[in-house]
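Excerpt of the complex: some chains, original placement.
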Amino acid sequence: MTTPCPDTKGYFLTLSCPNRPGIVAAISQTLFDAGANITEAQQFDDTGSGSFFMRIMFDVVKGGRTEADLRGIVDGVAREFGMDYRLHCQSYRPKVMILVSKFDHCLVDLLYRWRIGELPIDPVGIIANHPEDTYRDVDFYGIPFHYLPVTKDTKAQQEARILELVGESHTDLVVLARYMQILSNEMAAALSGRCINIHHSFLPGFKGARPYHQAWNRGVKLIGATAHYVTRDLDEGPIIEQDVERISHADSPEDLIRKGRDIERRVLSRAVRYHIEMRTILNGNKTIVFTS
Amino acid sequence: MTTPCPDTKGYFLTLSCPNRPGIVAAISQTLFDAGANITEAQQFDDTGSGSFFMRIMFDVVKGGRTEADLRGIVDGVAREFGMDYRLHCQSYRPKVMILVSKFDHCLVDLLYRWRIGELPIDPVGIIANHPEDTYRDVDFYGIPFHYLPVTKDTKAQQEARILELVGESHTDLVVLARYMQILSNEMAAALSGRCINIHHSFLPGFKGARPYHQAWNRGVKLIGATAHYVTRDLDEGPIIEQDVERISHADSPEDLIRKGRDIERRVLSRAVRYHIEMRTILNGNKTIVFTS
C-alpha cells in the first residue's frame, strides 16, 4: 500500500523487531516530537521468539507533515531497533483484486460490503476461471472482469497473466473468494503477505477435496471456516480468522454446504477488514491479529 | 441399563431398523394399545444407509404394566421390523465408573453435577492410575476409589482388573474423565457403546500428544473439545458433542489449557447427559444425538 494520501491526518503504523527495553518509549517519543498523537496502540511480545510487534494509529496534529516526512522520521527509530515497519494513511483505500470460481457467495458479499461503504476498499478487478456469463446475475458495478480459464497445461501462462493484472492495477491485496485453484509455489511466493484465502470447512481438520463431505462422514457437531494468508501449502498458511456453526446428525452434506456459505462469507470479510485496517502482522507461520 | 424399576411410569425407548413404511404407526399403535402415552418422540431417516432411528419417551397410564411386560409387548413389533431396541425406565440412575489420570477438573465437575442432583447417575467407582493422595483435595463422597497404576508391562492385567470392577459393580457407563491412557483394542471392544471419552483440543484437527500445544503452534483462533464413544482408534470414535472458545495470538499454551478445561468439562457433562437420557444412538462411525 504505497500510494501517498497527502490530505489525511490519520496514519496506521505496524512494526516488528527483536524485543529489548525502550522500544515503546522510543517510538512514542519520536511520534510525539513529530507532532503526532497516538489514538490507539496494541503490542505483543512473543516471548518464545523474542520478537516484538506493535500497531499504532496516530493523528498528525501539527500541520505540514507528509507521509514521506513521517517515513523519514520513523526510519531513524527503525534503524536503531532493527524494525520492519509499514506506515500508511488511514484514508487510503487498498486496491483489491478478487479471484473467484463457480460459487459467487463470497464475491457477492465482498462487493455488497464495499458498495454500502462498510469495507473501504477499491476493487480493481475480478478474475474468474469461469466465463463471465456464469455471473450474469451479479452486478459488477463496472469493475473490470477478466476471464482466465486454466488447465494443467496453461496454468503457468494463466498465473503469469494474473500477476500481470495485479501489477498493472497496483493491486495491494488479492482475495481468493472461493477460487478453487491451487496456486503454484511461484505464484504463492509472488503474492506473499498480500493474498488471503477462505478455506471452506474447518482447518486444520479437513484438508483436500470436498471438506464438507469429509466433515459429514466424520459425524462432527460443528463446522467452520478459516481465512488465512496464502503460502506454498494452500491449506496451511497463517490463520487470520475462524468461526463455526453447530450442526446435527439430521443435516445433510447440502445443509453443511449451505451453513458453510454463511460462515465463509463472514470469516472472509472479517479477515479482509483486519488486513486493510492493518491489524495483522505475520509472525512465522502464524498471524498476529490486533482486534478491537 | 438392565435393572428394572417397578414403581415408575415413565420410560425411554430407542430403536433402529431398516426403514420402510409403517414403523411409526406400528410402534405408536402398539404403545397406545399397551396403555402408554407418548410424551416425546424424535426420529431420523438415514437416507444414505436406509436405516431408521427413533427415540420415544412414554408414560404408562394404565396400571399394572412392568418393564418386563413392556419388553414383551415391544418384542413383537421389533421382530416384525427387524429392530434393535433399548427400553428403560426414566427413574433408573445408570451406574457410572469414572476413570481419571492426573488432572481432576472433569472428575470434580461430574461429581459436582451429581451431588447437586443435576446429573441423575449412580457413581459406583473412581479408577485412577495415580495414587489416591493425588486427589487429596477432592471429596469422593464415599465413592469407592481404586488405584490401578499401569505400565507397558502391566497394561493387560490393569485393564483386566478394570473390566472386573466394571462387571462386579454392574457399571452401565464408563467415563474417561481425562484418563490419559490409550485403551487396548480388547478393552475398547469390551466397552463398546458404553464408554465415553473427552478429547482435549479440537478433533479431528489435533490428534496425538499435547494437542493444545499443537493448536498453539498452528496459530488457530478457536480451540475446542470433543466427547465421543470409545472405539479401537481412541481419537476417532463416534462424536457425541463438541464446543469451542475463541483464542488470540496473545494466549499462551497455558492459557489454551486453562480455556480448554472449561470447554472439556462442559462438553463431557453434556455428552454424559445425552447418553443417560438415552438421546444417543450409534450409527456406524457417527452418533445420532436427539437433543431437545
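As written, the chains take the letters A and B, and residue 1 is the first residue of each chain.
Simple rule for what comes next: a contact is a pair of C-beta atoms (placed from the backbone, for glycine too) under 8 Å apart; a residue touches a chain by one contact, two chains touch by 3 or more.
What you are looking at is a predicted structure, and each value in this text was computed from that prediction instead of being measured.
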* Since every chain here shares one sequence and 2 of them are in place, how many copies does the full complex have in this file? -> 4
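Here is the rule we use: only the chains that are shown with their structure count from here on.
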* To do: Mind checking the centre-to-centre distance between chain A and chain B? Centres are C-alpha means, answer in whole Å.
  => 42
* Residues of chain B touching chain A in their complex? -> 44, 202-206, 218-222, 224, 238-244, 248-250, 283, 285-289, 291
